[in-house]
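Left out: one protein chain. Kept in place: all the others.
A, B and C label the chains in the order they appear, each numbered from 1.
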Amino acid sequence: MISTLEIEVRSTELDALGHVNNAKYLEYLEWGRFEWVKENGIPLDFFGTSRLSTVLVNTNVNYRREARLGDRLRIRSWLAEMGRSSFRVGQEIINHRDERVADAMITSVMYDTHTRTSVYIPDDLRAKLEPLVRP
Amino acid sequence: MISTLEIEVRSTELDALGHVNNAKYLEYLEWGRFEWVKENGIPLDFFGTSRLSTVLVNTNVNYRREARLGDRLRIRSWLAEMGRSSFRVGQEIINHRDERVADAMITSVMYDTHTRTSVYIPDDLRAKLEPLVRP
Amino acid sequence: MISTLEIEVRSTELDALGHVNNAKYLEYLEWGRFEWVKENGIPLDFFGTSRLSTVLVNTNVNYRREARLGDRLRIRSWLAEMGRSSFRVGQEIINHRDERVADAMITSVMYDTHTRTSVYIPDDLRAKLEPLVRP
Partner (left out) sequence: MISTLEIEVRSTELDALGHVNNAKYLEYLEWGRFEWVKENGIPLDFFGTSRLSTVLVNTNVNYRREARLGDRLRIRSWLAEMGRSSFRVGQEIINHRDERVADAMITSVMYDTHTRTSVYIPDDLRAKLEPLVRP
């Protein structure tokens, strides 16, 4: 239910202060959410041609520690909450010294790519997601 | 007091969905904050050797609309709130059709690069910042 | 014939050495080529659904000077050479002190997105491109 993606901080992810730039954390978090979708076998094909997709509406990130070149980070992701058409993924980034580097709450809505409007989460997907919720 | 940075969406800022990736918005917002600092003559030298710096602690971003290749965006930034050692910058991204693409609240703390701890905002800097606050 | 795109170096384009990272130059150059296509009215729709596209096969970049935060850069691009199915775009990046920051030769081939093979440059496009060649 909680997925963990392990990555290593690369040279081009640092900014002029010598640490990982705040925007790069959002990339790390996106990679973690893709891992969550894959590990849990969620039938969402973000870059494909499927009609049902999701749209990001809010990212709320707490930056707790610097990440530096060569740091090995674990990005943990879980489904924190589900509404009628929206859902929230909780995430945290932990370094190899077991320190919390960041945590985040990411809110998305279910989206119909044909009508280009938000829609209710379909029943079959809801049935699949419900047991994964972990507040 | 409110600074405006104008940019144009570039090809490498798009993701596989053909719109600006959510992480790239955080870069746009950082560019906007640098512009705010410059336009208001704030004596903070982020990448230099000055003792006093700031550390980002939270980013909260609402994504309201897609941005696409060639869109011309205005990034508006202002000082929204000031505490003893923390301050908040409000920001919004507006496209060339005057639609709001995103808005954000960015929280930072004053930081001493020698002692590596957060510190109170010094009186002279506070005096300079106070008239700029615009809730 | 020679297009010029003006940009300003942004904070997130710097690496830990405090200058623009070598990979970012390739982004700048791509932005410059998009500008060349636009300014010259070339009927190539890179991100659209047109059948005819181009594929990059080689980038050769000379790095001559550092670029730093706030530098204003001009990216100059021109069609340097045209073969049966390939063409080369020459590019250079000049800073606001009129110093050459980088120059590059970028080789691409014409590509059919349906058959997924390289193809000859069509006669009508060739007729449009030929007068633009500037070795």
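Simple rule for what comes next: a contact is a pair of C-beta atoms (placed from the backbone, for glycine too) under 8 Å apart; a residue touches a chain by one contact, two chains touch by 3 or more.
These figures come from a predicted structure and were not determined experimentally.
Peer 1: Who touches the missing chain here, C:1, C:23 or C:127?
Peer 2: Counting the whole complex, the residue in contact with the absent chain is C:23.
Peer 1: Can you list, in ascending order, the subunit A residues touching the missing chain?
Peer 2: Per the touch rule, subunit A residues meeting the hidden chain are 10-12, 14, 18, 27, 30-31, 34, 46-47, 69.
Peer 1: What residue numbers in subunit C mark contact with the hidden partner chain?
Peer 2: Residues of subunit C in contact with the hidden chain: 16-17, 21-24, 26-27, 30, 46-47, 55-63.
Peer 1: With the missing chain put back, which residues of subunit B would touch it? List them for me.
Peer 2: Residues touching the hidden chain, for subunit B, are 11-12, 14-18, 21, 23, 69.
The rule we apply is simple: only the chains that are shown with their structure count from here on.
Peer 1: Same residues or different residues: which describes how subunit B and subunit C meet, taking over half shared numbers as same?
Peer 2: Comparing the two copies, subunit B and subunit C contact each other through largely the same residue numbers, since over half are shared.
Peer 1: Return the distance between the CA-based centres of subunit B and subunit C, expressed in whole Å.
Peer 2: 30
Peer 1: Residues of subunit A touching 2+ other chains?
Peer 2: 16-17, 21, 23
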